[in-house]
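Here the complex is missing one protein chain, while the rest keep their positions.
And now, chain A:
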Amino acid sequence: MTIKTSNEPFLTRLKESEQDTFMQKAVAKAQDAQWDKRTAARNELGHWEQWRDLGEQIRQHVIRYLPDYLEEFADNIEKHGGHVFFAKTDKEASDFIKHLAEEKQVHHVVKSKSMVTTEIDLDKELLKIPGLSLLETDLAEFILQEDDWDEPTHIVFPTLHKNRDQIRTIFQKLGYTGDNDPQHLARFARTYLRASFLKADMGITGCNFGVADSGLINLVTNEGNADLVMAIPKTQVVVMGMERLVPSLKEAEVLDNMLARSAVGQKLTSYCSFSTRQVSGESDGPEDFYVVIVDNGRSNALGTPFEPVLQCIRCGACLNVCPVYRHIGGHGYGSIYPGPIGAVLSPVLRGYEQFGDLPFASSLCGACTETCPVRIPLHELLIKHRQVMMNKLHTDKSFNNVIMKGIGVATSTPAMFRMALTADHVAMAPLTKHAPITVENEYPEGIIRKAPSMAKGWTDVRDLPEMPKHSENFRSWFKQHHKEQEAKQDD
C-alpha cells in the first residue's frame, strides 16, 4: 500500500462509505468515547492551552532548524555505531531496506506499527524476497495483514471498521477455533505472534520521536510488541518521517504526555521507550542498527504556508472530532492519512492531481484546529489548499448551482437579506432539536438535522445550527456593540 489506498473516484468512495453502516456506528462510538477520555485526560493535566503553547513551540522550532537537528541526530546515531540512510523518495527508502534484508539473508521479519512503512509500501517490497516471511505484530495491523492487507481506517485505531465476527473469521484461517470474545481473539494473536518474535532476525519499527542530542529513538505503544521488535532480532531498522525529531529527552517527554492524552486519553501509553544500538555487555537489543530518514514529499511543505503540517505528532485527535470523518470513515479519503490531517497532508505529499478532492472533504467547522495539541491551523490550511488550487490550477470547485446563485441574489439585496434574518429563526424552529454537546452535536443551543430544499444536501451529511433569534444575530449584536462603544467614547 502506498499513500493512495484507492483508485476509485472520490464520490464513489463516499457512496461506498455511506453504505457501510457498521463502520459509521463504530466511528461514532469511538469518537464519542475518545471525546470523553481525551477531555478528562487534558483537564486532569491542567493548563492545557499552555501545554499546547509548549507543544507548538517545540515542533515549530524543530521544523525551523530541521537540517541542523537532522545532522545532530544522525551524528549521534553514528557515534553509537548505528547507520543512517537519508531517503528522498519512497522507492529509495524501500530499496535500501530490501537490499539490506537481502545482504543479511534475513528470513523472518517482525514489524511494529508504522505509518511511514505503509507509505513506502515496505511490506510488499520485502515479501518479494524469496523465502522471507514478514509479520505485522501490532494487533490491528496483524488483523489487516491477515485480511489480505486491508486498508487501515484510522491512524491510531486502524481496524475501527472491523467487528469481532469478521476478526474471528480472519483468525480461523490461522487455526483459531474459539468464540468471538475480544480477549480470546487477542490471546490467540499473542501465542501466534510470540513464536514469530522468537525466531525473527530483523525487526522494523517506526519512530514517534528521534531525540537529536542523543540519537535515541522514542516509541510509544500499548501492546508491548514494538519493544519485542526492538529486543529480540539482531538487526533493527527504524523508518521515520524526517520531521519527527525533538531536541532532547525533555521535549520527548513533553510530547509523549501530550500524545498519549490526545490520542487515547491516557496519561502515558503502557510502553514509552527510548532506545538505540545495543551497548557492550547487553545481550538483547540490535547489534546492527539502521535508521532510514524519509522525505517522500514532506519537504514540499518547507518554506510554504503548509509548513505547520510538519508539526503533526500523529495523535489522531483531529480525526476523532471531525464530523466529516464520522460520516465517511477512513476509507472515504482514499489515503492512508485520513481525516483533517490527511486532507491537509496528502496533497502536500502527492499533489492535487491525486488528492485535490480532500481539502473539500471538510465543513471548515474548525474542530480539528481547536483540538490539535500542537496547534496546527488545520482548517485554515484546508482553505489555503483550496485557494492554491483555484488560483494555480484554475479548477472550479465552487458552488455554482441555481440555489447557490439564488442565495447570492438574496444576500446581496439588503431588503431581502434583512427579511431572511428576521424570519429564519422562527421558520426553522419546528425543525430544531436540542441536545447536549458531543462530537455529534457542537450546537447545544439547537440543531437542525433535516432541512428542506437548498440546505438538504448539507443536513444529509452535517448538522445545521439553529438560526439565531433576530435579537442575537450578528447585525443586532453589531448594532448593540456599536451603541455601547459610542457610549463609552462619550464618557
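By our rule, a residue touches a chain if its C-beta (ideal position, glycine included) is under 8 Å from a C-beta of that chain, and two chains touch if they have at least 3 such contacts; residues count from 1.
By definition in this document, contacts and distances are computed from a predicted model.
S.K.: Which choice in "Lactate utilization protein C", "2-oxoacid:acceptor oxidoreductase family protein", "Cell division ATP-binding protein FtsE" or "Branched-chain amino acid ABC transporter permease" gives the name that UniProt lists for the one chain left out?
M.R.: Missing chain, per its UniProt entry: "Lactate utilization protein C".
S.K.: One chain isn't shown here. Among A:116, A:155, A:231 or A:324, which residue touches it?
M.R.: Selected residue, touching the omitted chain: A:231.
S.K.: Which of A:126, A:207, A:239 or A:272 sits in contact with the chain that's absent?
M.R.: Result: among the candidates, A:272 touches the missing chain.
S.K.: Of the residues A:143, A:315 or A:389, I need the one that contacts the missing chain.
M.R.: With A:143, A:315 or A:389 as choices, the missing chain is touched by A:143.
S.K.: Since one chain has been left out of the picture, which residues of chain A touch it in the full complex?
M.R.: Counting only chain A, the missing chain is touched by 26, 29-30, 33, 45-47, 50-51, 53-54, 57-58, 61, 64-72, 74, 80, 84-86, 88, 137-140, 143, 157-160, 162-164, 167, 182-183, 185-187, 189-190, 193-194, 197-198, 214, 216, 222-225, 227-228, 230-232, 234, 242, 247-254, 256-257, 264, 266-285, 293, 295, 299-300, 302-303, 307.
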